[in-house]
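For this depiction, one protein chain was excluded, whereas all remaining protein chains were kept in their positions.
Order of writing sets the chain letters: A, B, C, D, E and F. Residues in each chain are counted from 1.
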Amino acid sequence: MLTKVFATIAVVITGGLLLYGVSDFPAFGDPHSPANAGVGNEESISQYFITQTYKDTKVPNIVTAVLADYRGYDTMFETVVIFAAGIAIFAILRVTGNEAEKKSIKPPLDSSINGDHQRIIVGTTCRIVIPVVQMFALYVVAHGHHSPGGGFQGGVILGASFILVAMSEDLNAALRRFSEKTYLTLACVGILIYAGFGLMCQFLERNFLDYGILQKVLFTDGPEMARSHSMLGVEVGVAFTVTAIMFAIYANLSSRGVLKNGL
Amino acid sequence: MQESVNSLLPVWACLCSLIAVPLIVIFRKEILLREMITFGAAFAKFGFVLAMVPILLDGKVITCSLIEGVSGLNVPILFRVDGLGMVFALVASSLWIVTSLYGVGYMRGLKEHSQTRFFAFFALSLCATLGVAFAGNLLTLYLFYEMLSLATWPLVTHHQDKEARTGGRTYLSYLLGTSIAFAIPALIFTFIKSGGDLSFAGPAILASTDMTAWSSVILLMAFAFGFSKAGMMPFHSWLPGAMVAPTPVSALLHAVAVVKVGVFCVIRVVTQVFDMTTLRQSLGALNVNEVLCWFASFTIIASSLIALTQDNLKRRLAFSTIGQLSYIILGAALLHDVAAQGAALHIAAHAVGKITLFMCAGAIFVATGKKYLSQMVGIGRRMPITMGAFFIGSMSVIGLPPTFGFVSKWHIFLGALSTGQFVFVIVLIASSILNIAYLLPPVWKAFFPSGPTEFDDEGIKEAPWTCVAPLVITSTLCIVLFFFPNELISLTKNLFASK
Amino acid sequence: MIDQIPAIIVLAPLFGAMIIGLFGIRDHRVCLPVVFISLLVSLGASVAAAQQVFNVGTINYFVGGWEKPLGIGIHLKIDALNSLVLVVIGVVVMLVSFFSIRRVGERDTEKTPYFYILYLLLCVGLFGITITSDAFNLFVLIEVSSLTSYALIAMGSNKRGTVAAFNYVIMGTVGASFYLLGVGYLYLKTGSLNMDGIHAILMLETNDANVGASKATTVAFIFILVGIWIKMAFFPLYGWLPNAYTYCPSTSSCILAPLMTKVSVYVMIRVMITVFGLDWVFVELGWSQLVVWLAVIAILAGSMLALAQREIKKMLCYLIVAEVGYMVGGAWLADPDHWGMTGALYHILADAMMTLCLFLFAGIVAKRLGAFEISDLQGLFKKMPITSIGLVIGALAMIGVPPTCGFFSKFYLIRGAIEGGHWEFVAALLISSLVNAVLFFRIFEIAYFGNKPAEGHDHSHDHSDDSIEEGKGSDSTVLGREASWSSLFPLLASAAIIILLGVFNGEVVALIRVTFENSNHLSGLFR
Amino acid sequence: MSEFIQTNVQPYFNFWIYVVLMMIGLWALIAKNNLIKKLIGMSIFQTAIILFYVSLGVKDGSTIPILDHHGPEHHETADAGHDDVHEKEHGKKAEPHHADDHVGPNPDTIANPLPHVLMLTAIVVGVSTLGVALAIGQMIFKEFGTLEENEILEQIKAGNVDD
Amino acid sequence: MIFAFDIIILIFLVVAAIISLSVKDLLSSAMIFGIYGFLICLLWAEMGAVDVAFTEAAVGAGVSAVFFIATIYNTRRRSSD
Amino acid sequence: MIITIISMALVVGGLVFFLGASTGLIRFPDFYTRMHAAGKGDTLSSLLVLLGFAVYQLKDFQSFSENWLVLLVIVKLLGISAFILLTSPTSTHALMDAGWEDEVEPEIQKGRENHLNDDYPKF
Partner (left out) sequence: MNFEFFATCAGVALLLMMLPAMWRLAVGPTALDRIVSVNIIGTKTAVLLVVIGVIYQRVEMFVDFALAYSLLNFMGSLAAARYLHKTKPGHGNMPAEEPVNESGLKP
């Protein structure tokens, strides 16, 4: 009972403080608010992004450009957060040493297809849908420059397709196709690709993640195209990590770290 | 301002006992070698101190800074040996030789356990004592003061039994507690008030600042109570509590090192930190320094009265020490040159006298296992040398002519007279009379027992020579110093930094 | 190569983690050398950075080369304020990696690579937080470091550890989200994410309304502050810390306890100085009296609760809460020439070392003697003398005995408090050092007196002769029970650093004072 | 009627809702007894913050921050009818000068991309924290056999949890 | 920014949040949380934030709903409050 | 002009079917009937609306060569509708089957008995 009273007090205080702040906000949707158009006369950074992105990086999707190039350092740490989450879930759930629990697992239901209705209908639909979805996921990753999408979204959809495999038949089936060793390596490779791009810039005497200089390596005709291509490379790295980790988290959560037969 | 000579001697004096500590630990197996190291360190230390005396005598001051501008408050860890410091160092190092001889005898006599740890911490506390003696600024003083209270804790709780635990607890809670509660804020306040200069070299630290009467009283009393090793009345009960320690500890530390450090710090504060004008500001009835005088005199009278009632010999000596310490503080607080000189001399006199008394108590304990005065009636017949030394020691503490105590008390008496505060003169006389009351009767009963005593039969004889020899040395020292006091007197000239 | 330092500091542990991810999981022998190499590189880079900052000046590093309009790219800055924190993190991380050699190996070898990956990612997070000068990037790095710390706490086999980890997750997320909200409010009013950019706009007196004086900025400051207070377990919001650091594996507590709270204090100071500017915080807001009172309550509560504990690690955790009270109180003293702030910054360095020393001791004792309660430490001085040296030095530093750094940090804090006129803070500091004294001497007593029967030990004349050989005997068997060298080395190293930091605090404080001399945003009032 | 909504409801409605959602999340986070419900509250709390950030960058009558793929030469996207009201009031703001000759698209017609970038990170961080918290929840269930806060605290108090 | 959609979806959002928290059965609250995620992604799309909408749909609603169901599978489905 | 009218008609048709599905959802007594209404109505209405918009895209379609992009959009729109056509019934079936195995009791009119069991054995 005490926690409920304490909760309401905390909520009332924070709420009041927030509303006190809200009263001072510019109108919702006002194009000339400080965030959109900056204070005083000089141009705000969001205006810079809108007007200069295409000139700098030849990427029509401004959000992907800002995500991968201007604030690429943030996105790298975002991938590190996902990677850390994956490894953390391994470390927490993987109680080693008690062989008893491992042996106590009963073998899974007969996975033959004629066994039960669920498996017949859902199995066939999934078998048709999953390849399409994986193709679509790769399209989303590759098409991050021109349409909404990019590393994260494509990675998740690819991961989701593997989860669909696990759900339509059985976790072991999915693990046979995408075993633990492979998705761990894939995750590490993903981040190494991302950081590798940054390091390559440093080897060519520029700051970390300064893609312009990579035109020497990628033989593009100008720094802008070099930026665009390296952004694609970085997005691919992110997609690797996100796919691997999403499936890793699902596999561990559903089978509580035993990786035998989960949901 | 005396011009200063830069020499490494004070550092060597401190270091030699510090080096002794690891050596003692390394050679803990060979008992004899370990004792040789303790003696060697003692002699080396005394040699270094003696080497500094000629430089001091022709008016120069020795400075040597250990770590330059280290403590960020651009106050270096600095050694600065002046008259007062030299007197105290001389007393401490000379008596250390005597006590280490006594300690070896005592330990072997009672076959004490873990003696290595005992001697190691013994040497460490000596190094801290000399550190305080040579401290050049308030921060170094405080640094070694803390080191000393920590180094002596294992010594006090040497027996590792119940009483040792409670004794140790009171010992530390008083010393550490008061130093954190009063000394640190006082130190920081002086540091801020004086604009970042804590050294004793120049004119008094707070000379230039305008201190109101009340803030200076509070600061003075904070320092007085902060350095609670001086045993001022409200914070004195750690001293009787520490009597649970073995006798060489109470002999050296509670007669010479620990208590004298407390008093030495108070004198440093009174003479170096405040200047005369601030101390003479009047706040209503009393001036600033008279507040300290009143506290000191109250302590003298109260502790002497308590000493009268104590049957345990060591506790009686402990309360007498508290009385004598406040005697010294009173001498310093009278703000008169001669009285301050007397106070400095009394540090030496009381040290020599009191250490003799403690060693006698120890010898009696080793020989007969008796602790209480009521059991010592008629002991003089069996242990004449010890009781003879006891008699000379008590004369020195009381301040009768043939011993050095008379010289120092005479100076303080002269100072008190010339400042014109007759109240304190009366207090001084009363304290001497009380000293006689609680020291001479046991001697009288020891030599001329009225009835039959248990010491009639032959069984009891003197303690082993390693205990008795130091007694004799220190008692003769009392008398010798009476006849050749002028080196010490010349050392304690013009103590007050600013006139 | 020199001007690439900020990137190298963060990248070295990241690449280390990835290499362990790739090869460490197959065979565990790879883990240790990779961990040491990457941390060594980071430590060397941070020391080089500190040197360059104090010889040349602030290092500005623009990731991606976007420099023209400030705030486009992400801006990393190493100045006088954070170079020292960087070095301390490097040192602590190095020492704990030594400590972790034996600890992780024994129990379940399969988890060792995962532990080291999380350990290195935590280092990436901490280094990143210290050098970034971009508000949103700070949020992402706070998430990296707290995510890895959730895992490090929940990894243990202790049941209550998982519950504590869950509470820590909830509180940590709320804290980070409040910080994000604060940054959002700031972005709404200023339109920039770079700390210096925000500051420039906040200080801009536009004709219609000074952005700084507006309500939203005050609300932003409140939320950023509350968020960071939750991360550093400041008094009212410390519920999660004691259980989290007590019931987690000892290696994790040794890496988390010294660093997580201290880095959050650094973040608070960074936000106060760089983003809002001290005169805005102290003059326009004027809460310094309120916050100092909160700090006083934190100190007293922390100390009293520590007194009431029986378990060693829980007692140390409550001491951390009290120490955080020191630092926050010190930072908010608003005294004229910033001694309080200097004391707080110095205390970050000192307290990191002290907490590391004591938690290493708790770890060794827990592993070697299975001693979790204070009463289990019977006769420690005899059994494990070298470990108890570490305990003694750490404890003396906590109490504030001169040669150690604890004394000097209290010295500056008290000086700042006196000059700032906060007498209640002085009283709180003194009372808490007294309580610390009682705490640690209670342990010393048990450790010192343990092996002797407690009943009276009077010197009857016919002394039994067992005491002699017992006197000698006990010395020889002592080294048998001592901890292994890989655990002892970090303990003694941290104890040595505590003393060195104390003795040479002159140089350290001179370096810290550089931030307050030439910083332009300290207007005339505080000159 | 739509005029009334336009002037005083619309400017602040989004921000009020975000405060309401956040408070629901915070309340659930603290008051709910079941650990899974706490996590749902935590996620709602985080999505509310994302709502705040995205509604910062919204501009009336602006299109999505993806430039038309046939090059961004300066062409006015057909503004939706109902936003000309705003144009008149804010007419006074001078056309922001462009640093260089190339005239990019008019910033007022394209939504502010920066909050979108920030929120991509925040969503991903939210899911990672959720994943870790769920893993810890499962371990708690394995140790204590329940996910209810009060039952767990009773078991801890009952001390059947050793060490 | 389509104002009409905005109002309705926001109201739906608050309703979905409250239902999701008050339902006793964890499976339904997980599914309703999925719907909450999809509605919020609809809101982003309507506000012009297409990339955020895509991520929210994929990462926020789709995957976390499945994670919740996986956790409920391994623990208990009933919730006391 | 004709194309917009066709697309509007298709969209309105879709809306009508959706209205049917929603009322079915409210009015029907038990789980199975509601599922039946929802499953069917949903899929068809989505199809029609998507078709409507695909047709609308043809509005300014001149020649194959220069605005092939429009065709791409149409193909994708049809792709979505195909996907919905394929997956929506499957998920409806999966839910139905799960419900049936969970012994969710269908509403039986008084006097009639339930012989669903004999021709659709549970597993």
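The working rule: a residue touches a chain if its C-beta (ideal position, glycine included) is under 8 Å from a C-beta of that chain, and two chains touch if they have at least 3 such contacts.
Here the structure is a predicted model, which is why all the values come from computation and not from measurement.
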Option from A:T14, A:T75, A:Q215 or A:S255 whose C-beta touches the chain left out: A:S255
Per the touch definition above, residue among A:V11, A:V39, A:A91 or A:M167 touching the missing chain: A:M167
Touch with the omitted chain, as defined above, among A:Q153, A:Q202, A:S228 or A:T243: A:Q153
Hidden partner chain, residues of subunit F it touches: 4, 7-8, 11-12, 14-15, 18-19, 21-23, 25-26, 31, 34-35, 38-39, 42-43, 45-46, 49-50, 53, 56-57, 69, 72-73, 76-77, 79-80, 83-84, 87-88, 90-92, 94-95, 97-99, 101-104
Subunit D residues touching the omitted chain (full complex): 63-64, 66, 77-78, 80, 141-142
Hidden partner interface residues of subunit A, rising order: 101, 104-106, 108-109, 118, 122, 129, 133, 136, 139-140, 143, 147-149, 153, 157, 160, 163-164, 167-168, 255-256, 258, 260-263
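Convention: only the chains that are shown with their structure count from here on.
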D-E or C-D - the one linked by more C-beta pairs in contact: D-E
Separation of subunit A from subunit B, taking each centre as the mean of its C-alpha atoms, in whole Å: 75
Shared-contact residues (touching 2 or more other chains) in subunit D: 10, 13-14, 26, 29, 55-60, 62, 64-66, 99, 114-116, 120-121, 124-125, 127-129, 131-132, 134-139
Complex contacts: residues of subunit A adjacent to subunit E: 29, 61, 63-64, 67, 148-150, 152-153, 156-157, 159-160, 163, 246, 249-250, 253-256, 262-263
Subunit D to subunit E touching residues, read off their complex: 5-6, 10, 13-14, 17, 20-21, 24-25, 28, 32-34, 36-37, 39-41, 43-44, 47, 50-51, 54-55, 57-66, 82, 111, 115-116, 119-120, 123-124, 126-127, 130-131, 134, 137-138, 141, 146-148
Subunit D partner contacts - residues on subunit A that touch it in the complex: 3-4, 6-8, 10-11, 14-15, 18-19, 22, 25, 27-33, 35-37, 43, 45-47, 49-55, 60-63, 66-67, 71, 74-75, 78, 81-82, 84-86, 88-89, 92-93, 95, 146-148, 152, 249, 252-253, 256
